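Yeah, one chain of the complex is gone here, protein chain that is, but the others are all in their spots.
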Amino acid sequence: MIEIKNLHAAVDGMPILKGLDLTIASGEVHAIMGPNGAGKSTLSYVLSGREGYQVTDGTVAFKGQNLLELEPEQRAAAGLFLAFQYPVEIPGVTNMTFLKHALNSVRIQRGAAELDAMEFLKLVRAKTKELGMSDDMLKRAVNIGFSGGEKKRNEILQMAVLEPTFAVLDETDSGLDIDALKIVAEGVNALRCRERSMLVITHYQRLLDYIVPDHVHVLAAGRIVTSGDKELALHLEEEGYAAFAERAAA
Amino acid sequence: MPDLIPISSPGAAPADWLAGWRTGPAATASETPEWLQSARSAAAGNFERMGLPSRRVEDWRYTSLASLAEQNLDWSPPSVDVTRESLPALVFGREADCRLVLVNGEVRPNLSSIPNLGDGVVLTSLSNALGEDDDRVLRFLRQRLAEDGSSLKILNDSWLLDGYVLIVPDDTTIDMPIEILSVGTGGVRPPAYQPRNLVIAGRRSHVTIVEYHIGLCIGSYFANIVTDIDVGPEAIVRHCKVQDESKEAIHLALYSARLDSSAQLDSFSFTLGSRISRNELRVRLEGLGAYCRLNGAYLVRENQHCDHTSVVSHASPETSSDQLYKGVLDGQASGVYQGKVVVHADAQKVEAHQMSRALLLSETSEVSTKPELKIHADDVQCSHGATAGELDAEALFYLRSRGIPEIRARQLLVEAFLNEAIDAVALAGMRLPLEQNVVRWMAERSGP
Partner (left out) sequence: MAATAESVAQVEEIRKYKHGWETDIEMETAPKGLSEDTIRFISAKKEEPDWMLGWRLKAYRHWLTMEEPTWAMVDYPTIDFQDIYYYAAPKTTEGPKSLDEVDPELLRTYEKLGIPLKEQEVLAGVQGAPKVAVDAVFDSVSVATTFKKELESHGVIFCPISEALKEHPELVRKYLGTVVPYTDNFYATLNSAVFSDGSFVYIPPGVRCPMELSTYFRMNAKESGQFERTLVIADEGSYVSYLEGCTAPMRDENQLHAAVVELITMDDAEIKYSTVQNWYPGDENGKGGIYNFVTKRGACRGDNSKIRWTQVETGSAITWKYPSCILQGDNSVGDFYSVAIANNAQQADTGTKMIHLGKGTRSRIISKGISAGKAQNTYRGLVRMGPKALNGRNFTQCDSLLIGDRCGAHTIPYIESKNRTAKVEHEATTSRISEDQMFYCRQRGIGEEDAVALIVNGFCKEVLQELPMEFAVEAQKLVGISLEGSVG
């Protein structure tokens, strides 16, 4: 699905990612854990093509395509989805309008026909039902006045509607209490399937109790220093990042 | 809106004003340096051309000076004998450690008490500073004289006889507040006087100025005050002004400040007195990261007219400004707030907020507000707000339902209303006396 090789990236000339390698196969869920400042969010922005993140070396192949030469919206159309750590507010634009815009933009780029208002409504209603969400959220402006939990659920709803093949979840657990976390995780799990890969970025192990990954990687100082299965996350929790960082340095 | 913004057409320069200048000391004094004399003459010529601003001048649309032009002013009033004893020792509940006194715009060393304020600190009269050829003063003054301005600034330029001068050297902190007591006296004819004050705060200096403007008479006089302020890099100037002039006085004050990088100006104006008053602040935030806070509170009644005008120019990136003006109007009083915020092109990451609130206590009081934004950069956060209305009926009812009599309830609400501005006064010691003035003013009211 996605193959990242020797990825180097800098922000304002300061190197953040320093030779990151990661390969994720179809249907796999990988988790990246790491201390603050390790480059976790940088990775998610580099993959999604945010301005200000300069790739200085390395390659990213996404379904055989060079991801790095695409505009952000083209990456979205290619099937990449980023669930934001801090979802953005857009006053006056309802969730419904936003979703319809996004879906139809993606469909046009993918060469599919646009959905008309009725078809779209049907689709969205089905998705909200699947995720156990209320239709009220659709009528409200994008993320305006949403609680932390609502914002994260909204991200999952967008993911469900856009049906990406590869989703990056950037600290989806941040700012959530345990109940909200469970709900969001259920939503994510409902979207797991053989055709869809995910990269779960998190600081804490607890999210991985609910979204169980196939592989866990530890990111420190811009590189992946250790990889393992879900047990690695538990060790990490016990041992702490400091010990890992030391080992990485050694 | 054609009837709204008339074409600016200058008013006339009253003939007796010009005659007053020609026969007064500003034109006739000997031993005046040539540059100063020619500056005065040029300004007088400009004033004659510009005239007194009429309400057709946009900046003066809400404040009429027609009654001023009709007064038979004395442009060179005789020096009035004022004794130390006749001055209020405790202007605001506090004995001053450092006080400079001006009577009708003229500094009176015999009434002032100026302790040693530290090495290089200068607190003196303008006439003295000019006499000593203080280079800093001359350079600063010449620069300010070269600047354009309203015709009242030009009028002040044409006199330039006295005022106070404060110079704080680099890296100097003056702990004690510097009190400036300006006294107006009446006369057979209403005296007219035009002090020119200069404040120069050096790099990383800190100073607090408290200005009182009071009247020792019940009659009329005209004060046209210009204060030029220069705040050096990282310096902090705090300025608190209490204007409690005679009820017949006309008090027009212009504060023109320039702020260097990371400099701060904190200004608070408290207005109680004068028949017509205008407090005009023109602040240029020239250095990166400069900040100004301009606050004010006013209480006016009977036929008083009170005008707060401000122009804040954000000429550099990352500059910020906050303004909060709160006024209470009673009787036939009228209030004005005109605030203009200008964000220059390329002055990115600017933050500017303005708020004006007015409470109308009587049926015949009125208020006019014009908060203006002119923005030429996009990465800015600017807001303004304005409200006008009477006391909140629900709050009033709530207090009364708790057994508080109506008159007292109104007093409490007015005090609370003004305290939002007063609480922000940088000089903590000033807050209580200011609040006490509010209480007294409310207690003097007769009706509900």
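Points to keep in mind about this one:
We call the chains A and B, going by the order they appear; numbering starts again at 1 in every chain.
Please note the rule applied: a contact is a pair of C-beta atoms (placed from the backbone, for glycine too) under 8 Å apart; a residue touches a chain by one contact, two chains touch by 3 or more.
Treat the numbers as computed from the prediction; the structure is a model and nothing was measured.
Only one of the listed residues, B:L361, B:V414 or B:L434, touches the absent chain: B:L361. Check B:D379, B:E406 or B:D423 against the missing chain and you find that the one touching it is B:D379.
Which of B:T173, B:T387 or B:Q436 touches the hidden chain is settled by the complete complex: it is B:T387. Think of the hidden chain as still there; on chain B it touches residues 1-7, 58, 345-346, 348, 358, 360-390. Although one chain is not drawn, its touching partners on chain A can still be listed: residues 48-51, 71-73, 75-77, 81-82, 84, 87-94, 96-98, 100-106, 109, 114, 117, 120, 141-142, 158, 162.
Everything that follows uses one rule, which is that only the chains that are shown with their structure count from here on.
With centres taken as mean Cα positions, chain B sits 57 Å from chain A.
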